[in-house]
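A single protein chain has been omitted from the complex, and every remaining protein chain is retained in its original position.
== chain A ==
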Amino acid sequence: MFSDIKAGDTTPTHNHSSVRDWIVGDACTIHYTVMEQQHNAQESPTKPSEYDPDINQDELIKAQEKQIAEEIKANTAMIGSLDDLSTLEQEYSNDPVYSGKVKTLLPKYCNVRRTRPDGNCFLRGFIFAYLEYCIHHRDELARFKKYLEGSKEELFEMGFPKFTTEDFHDMFMEVVSDLEGSGSVDRVEAVCNDGGTSDYLVVYLRLLISSHLQKNAEFFSFFIEGGRTVEEFCKQEVEPMYRECDHLHIVALTAAVGVGVRVMYLDRGEGAAVASHDFPEDSTPVIHLLYRPGHYDILYNKA
């Protein structure tokens, strides 16, 4: 587990050298985009807007963030359609570093499913890919259902508010029970793209992560930056919606749910090799995700 996190430290997480990086990026990267645009606006000769202390810059940034978030919402499905991996190659046809790395992925992976970059992409990608896997592996679905049933009491024990936790839990159970009966990949796709339901699943995963981190607070406290306690970290970075998932979130989620995830890191590092990492360490991954700075998409390996 320790090495899980160490590996993450060496992974470049935010590299904004390419325009593409921030287009695919999540909330944090949007912030960067806004700053960039504001910077440009201030330099533009047609708009000689000098810094005006009477204008609240934070609010301008917030307004622009909101606009960008709405554009993303309008243009990207929460879980996109199944695309050929070659579409990714085309996307990077002018980019030698990335296209080289995509070529490395081609022999192993055949398809990609893009997720909406709204800060929930890892969790939404995870839950979709996992439920899709469960459709083909009924015994795993049964195991997951059993785990979910027990998780509610665990959350209560950790002090999560009973009333609302139950609300999120019930919705998750409803979805899983529904899939148990007449589950199909189409059904999973519909559920994960239904705003309300999809968000509820994401919230519950966030509660599971928070609970796992707090239960093992002594261990995880070593990896939390900014002098915060594990509880503070959970309240600020885990439980609120639209907060990006970092290494710590992934370690906690995969350990809590007991589902192996392999992440392929597409970054600006030299060479055509693509770094990969399995969570939890030494597990057999059932979900494959593609990481680009600030964002996760779902990968499909060749059977």
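Convention: a residue touches a chain if its C-beta (ideal position, glycine included) is under 8 Å from a C-beta of that chain, and two chains touch if they have at least 3 such contacts; residues count from 1.
As a working rule, contacts and distances are computed from a predicted model.
UniProt records the chain missing from this view under the protein name "UBC core domain-containing protein", selected from "UBC core domain-containing protein", "N-terminal methionine N(alpha)-acetyltransferase NatE", "TUE1 protein" or "Trafficking protein particle complex subunit". Remark: the residues of chain A touching the chain excluded from display are 53-56, 59-60, 62-63, 65-66, 69, 160-161, 163-165, 167-168, 171, 195-197, 199-200, 203, 207, 227-228, 232, 235-237, 239-243.
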